[in-house]
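So the structure is just underneath, and the comments pick up after that.
A single protein chain has been omitted; all remaining protein chains appear in their positions.
Our next item is chain A:
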Amino acid sequence: MGFSLYSLIEAALLCVNAVAILNEQRFLSKINVNDQNYPGAGAYGNDHQNAGGAKQQLLTLIRSVRTVMRVPLIAFNIITILFLILFG
């Protein structure tokens, strides 16, 4: 119940860290193999956006988060570690 804004920031940072350190070979390629055999049957018009549905979207999201947040995450982590060392 006693949530503060800082704990939200910490939780978000930990979640993004977790997404960033997923191993491509072991984990993501397994999900990819199951998915790409069905490249959205009947992909015309609006259904094309719905190709593969939730899994494709999730994979796209994970891939884009990893690409975008690799470098800023290093900075955020260093700042958070410094804060925790200095202010406990």
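Annotations
Just so it is clear, a residue touches a chain if its C-beta (ideal position, glycine included) is under 8 Å from a C-beta of that chain, and two chains touch if they have at least 3 such contacts; residues count from 1.
As a convention for this text, contacts and distances are computed from a predicted model.
UniProt lists the omitted chain of the complex under the protein name "Protein YIF1" (options: "GPI ethanolamine phosphate transferase 3", "Protein YIF1", "CobW-domain-containing protein" or "Large ribosomal subunit protein mL49"). Interface note for the absent chain: among A:7, A:29 or A:67, the touching residue is A:7.
Not every partner is drawn; the one left out touches chain A at residues 1-5, 7-8, 46-47, 49-50, 53-54, 57-58, 61.
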